[in-house]
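Missing here: one protein chain of the complex. Every other protein chain is in place.
And then subunit A:
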Amino acid sequence: MSSDIALHDPFEEPARQQVAVSFGMWSFLATECLFFAGIFLFYANARWHGGEAFLNGAGESAFWFGTANTAILMTGSMAMAIAERAAKADIVRLTRWMLWAMLALGLLFLAVKGVEYRKDLHEHLFPGPDFKLDSGPAEQFWAFYWAVTAVHAVHLTIGLAATARLLWMDRHVSLHRHHSTVMASALYLHFVDIVWIALYPLLYLAGRQ
């Protein structure tokens, strides 16, 4: 690693800082993994006890919205991976373009999700007295859907804020010098992508028999 890397306290060597950032970020993502595991456990439990009625609820989810958003987020993840590598290699324009691509794709994901939410609400798929289906397990599926997609959207928004911060930094400092910051943001956004990949079959494919 070149010696022009910006060092933060308490690190005295770029190599040590690099490992610490990577290890620290992965440790944080391990706690995120446990956070989402609790939510996924609710799904497993509700599906175990709900059977066909739970899957009937899942059959109401919007397959094409979910599939399009999965492709959008995967493409964003790819852009972020290129941005991180380009920042490390000090290729400024490629880094900048890929960060903008990640930001645009993330916002597109949220916009598609917003349209999907509107459609879901229009079809009375929000648990409560006006819920479309007369079934407890189906309502449990939709309780899971709203909770987990909202939590995921919050995570993505945080990731996009980190991307916007990198673009702001790019105007003042070299992202190559601050590569560890780019790497940490990229790891976080990849994790957000992983959560969505795990959610896609549970939310959008489970009801397709």
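Some observations on this one:
The criterion applied here is as follows: contacts are C-beta pairs under 8 Å (C-beta built on N, C-alpha and C of every residue); 3 or more make two chains touch, one makes a residue touch a chain; residues count from 1.
In this text, contacts and distances are computed from a predicted model.
The chain not displayed here is annotated in its UniProt record as "Caa(3)-type oxidase subunit IV", chosen from "Sulfur reduction protein DsrE", "Caa(3)-type oxidase subunit IV", "Stage II sporulation protein E (SpoIIE)" or "Spore germination protein KA". In the complete assembly, the contact with the undisplayed chain comes from A:I91, out of A:A53, A:I91 or A:L108. The residue touching the chain not shown here, chosen from A:A81, A:A143 or A:I158, is A:A81.
Although one chain is not drawn, its touching partners on subunit A can still be listed: residues 19, 22-23, 26-27, 29-34, 36-38, 41, 44-45, 48, 63, 67, 70-71, 74-75, 77-78, 80-82, 85-86, 89, 91, 94, 186-187, 190-191, 193-194, 197-198, 200-201, 204-206, 208-209.
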